[in-house]
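The complex appears here minus one protein chain, its other protein chains still in place.
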Amino acid sequence: MDLLQELKKHNKRAAAKLITMVENRNPGYQEALKDIHKLSGNAYVVGITGPPGAGKSTLTDKLVKELRKKGKQIAIIAVDPTSPFTGGSILGDRIRMNDLSLDAGVFIRSMGTRGHLGGLSESTKAAIKILDVYGAEYIFVETVGVGQSEVEIVKNADTTVMVLVPGLGDDIQAIKAGIMEIGDVFVINKADREGANRTKAEIEMMLDFSNKEKRPSVQMAVAVDNKGIIEIIDEIEKHKEYLIDTNKFHHNRIESTKEEIVEIIKGYILDKIFNNQHINEELNQLTKDVVERNVDPYTAGDLLLKNIKL
Amino acid sequence: MFDKDKLSNIESSLIEYEKETEKLLEKRPERKKVFKSGSGEPVKTLYTPLDIEEFDYSDSLGMPGSYPYTRGVQHNMYRGKLWTMRMYAGFATAEESNKRYKYLVEQGSSGLSVAFDLPTQIGYDSDHALAEGEVGKVGVAIDSLKDMETLFDGIPLDKVSTSMTINAPAGVLLAMYIAVAEKQGVAANQLRGTIQNDILKEYIARGTYIFPTEPSMRLITDIFEYCSKDVPKWNTISISGYHIREAGSTAAQEVGFTLADGIAYVEAAIKAGLDIDDFAPRLSFFFNAHNDLLEEVAKFRAARRLWARIMKDRFHAKDQKSMALKFHTQTGGSTLTAQQPDNNIIRVTIQTLAAVLGGTQSLHTNSRDEALALPTEDSVRIALRTQQIVAHESGIVNTVDPFAGSYFIEAETDRIENEAMAYITKIDELGGAAKAIDDGYIQHEIMDAAYKYQKEIESKDRIVVGMNQFQVEEESPKGLLRVDLSVGEKQKERLVELKKNRDNESVQNKLDNLRNACEGDANVMPFILEAVKVYATLGEITQVMRDVFGEYQQSVII
Partner (left out) sequence: MENPIRVLVAKPGLDGHDRGAKVIARALRDAGMEVIYTGLRQTPEQIVNAAIQEDVDVVAVSILSGAHGTLLPRIAELLKQQDAEDILFVAGGVIPDDDIPELLTSGVKAIFTPGTTTTETVEFIRNNVRK
């Protein structure tokens, strides 16, 4: 099967295989991505993030159903953490989206974080491009927003929806540091629970101190009962319009593309270091020297770089 | 209860004993480092009065038939009446199941227990796409009152007590039962039996849910209310630990999670305006019996004592009957092995002893071949005979609660009660059972226990005879019961026939009325009964309710 040709023809299996190919870094994946890149850039990417148990999958399910009523083609990338001990993972987001699983206009893919350096962000980026070329108009990227790598993934999104639940209290404090900054739309899910208004007030207060140009709105929702869904779609659309009207859409994509290129360079260099036995040995030796204070880390870096053939 | 001086004497001789034992162990070490109960709890070499220092006869046990009911809910237990030997059965069509019920009654079974197929349990008619391949498989297929009439044909409903394993659509099947009785000329207030009607454990462990939590709880309290007036001898719920245990929980979790569910139902009913003593006497429970005989006996005793205390102290029940925990037991399906299936007869015997020594009100004994398929008639007979042998030959029924006063049994009873109570407290903190299920807490605890159990089997820390030790080469078992696929076709034809011949206009009418009732806050039971009587199908009735209430979303807890 010529995967690229098939992908252009909206072939589900080709899209799935290409994602595996980039996720596994199988031979030829970069070549494939070169072609895919040129054809991509049409889909709108929505990040869905928030703490575990916030109901992200259920919310995604409902948002997607709403967009499907408008005939939009959708893809969902659901990311769950990989166990750092066994390298295995249980990816269970699909379970909340069972109704969508037979909808030909929806493609769902689960990914494990797999723990390689910066690799997840790259895989997600690539998967987005593949699904874009596959024909998705909206791509939802769902992650558990607790760690740095998840933040990296969300940077691929045009609009990021931060999902919270009432009564998080301390959790919000923890999430606030840095991560709150990435939300373009805030959703308080399970808003029929006690403390929803207080949580809303807390978030509003935090947003008072935010230096974002467009103040994010805070929406109440009960995703399970399909409440507040249309309003969230409206907010996503409003944010999209804002990005386009202020030319930020273009600006953001330039920024993230630059980052993408830088990441590729970093990956390339790291690859040169860690996949070269000679350099690896040198690194180990230099590390010892640095620890024993015979050499400083800057000099060590310079020495190492000199020996890398780019 | 124990004299302080005497206790300290015991303590010094115990220390002496332990020293001596230790010396002996150097020469002859024990077979295992830690001896564990069936639920994985460490068990000591010896139990003495020191393990039950707080034991107070009146407070801890009391007399059988009175608070806190530790020793049993009747005064003389099995000297008066034996437990009900109730064999869960049902498969294929209503005709086939009807034959099996008549056979069981002839063989001395004293109560019927209806197993429904999965489409029925999930509220789908046999012609629904999801019913494909499932019709009549794990129980009898019931699509409408017509099937129910056939199922109980020739069985006098004023004479038998019938237990129905039905949950999400329990109200519909109960209504059908009432309607069949009416046709036989038996009034609803004469009917005796039980519906399982326990949705929370479906979310936790068994999986045949339909509606979300809130409307489900409403349906349950509607049934409580309706039955307290119209079907007063009916047990309106069987709060089930059985499936929680099957899902892999420990004995203490079985008690803790089941009673926590019970608390949720009581609270929902009180919130709906019912008086505790109006419905609590009709609450019944359903537990599992596993192989660790002593732990299981202690479990049943602990459950009774803890429930009595909860009803008295937490809910301020006044009626003694509200405090007495009555329960049905089924032997543990997950303890059966597919290897050397005849060995299962022995397992079931041990479990029967546990249930009877634990004071059960009724018992289903599993058949030896149930790890392979639905049981054959021969296997069912052996399982029933097992109960009869225990009842008539073992002698354990001659006196009430014969294990009481054993240091170990009383210490185990205390342990399980305490552990169960700790789970209940934790669940209260999480906002009650419904919320704890929603958050996945209960499922996660059970899954941890189940996984640990599996690992112990694989590492042979736990021996299962015939499965991970003492294996033999076996031929595949012959003569298993099979339900052929034509059952589905037959049911489909019947549905077509039914829909042609009934008064479709009144069906529509009654369904519309039901819809209104669901949307409002009237008790839905009378409306379901009306719809059932004009032969609206189970699928049609539940579809109306699905439209109004929505469907439950499972959570992934692994």
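The first chain written gets the first letter, and so on, giving A and B; residue counts start at 1 in each chain.
Rule of thumb we're sticking to: contacts are C-beta pairs under 8 Å (C-beta built on N, C-alpha and C of every residue); 3 or more make two chains touch, one makes a residue touch a chain.
The shown structure was predicted, so the numbers you read here are calculated from the model rather than taken from an experiment.
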item	value
Residue, one of B:Asn9, B:Thr45, B:Ser58 or B:Gln454, that touches the chain absent here	B:Gln454
Selected from A:Gln5, A:Thr20 or A:Ser210 as touching the chain missing from the view	A:Thr20
Touch with the omitted chain, as defined above, among B:Leu372, B:Met421 or B:Leu495	B:Leu372
Absent-chain interface as seen on chain A, which is shown	12-13, 16-17, 19-20, 23-24, 82-83, 86-92, 94-95, 98, 101-102, 107-110, 112, 114-116
Touching residues on chain B - with respect to the absent chain	118-119, 121-122, 124, 129-134, 137-138, 202, 205-209, 246-248, 334, 337-339, 371-374, 447, 450-451, 454, 457-458, 467-468, 476-477, 480, 482-483, 485, 554, 556-558
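In this text, only the chains that are shown with their structure count from here on.
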item	value
Interchain centroid distance [CA atoms averaged], chain A/chain B, Å	46
In the complex with chain B, residue positions of chain A that touch it	53, 58, 90, 92, 95-96, 224-225
Contacting residues of chain B [partner chain A, same complex]	212, 439, 550, 553-556, 558
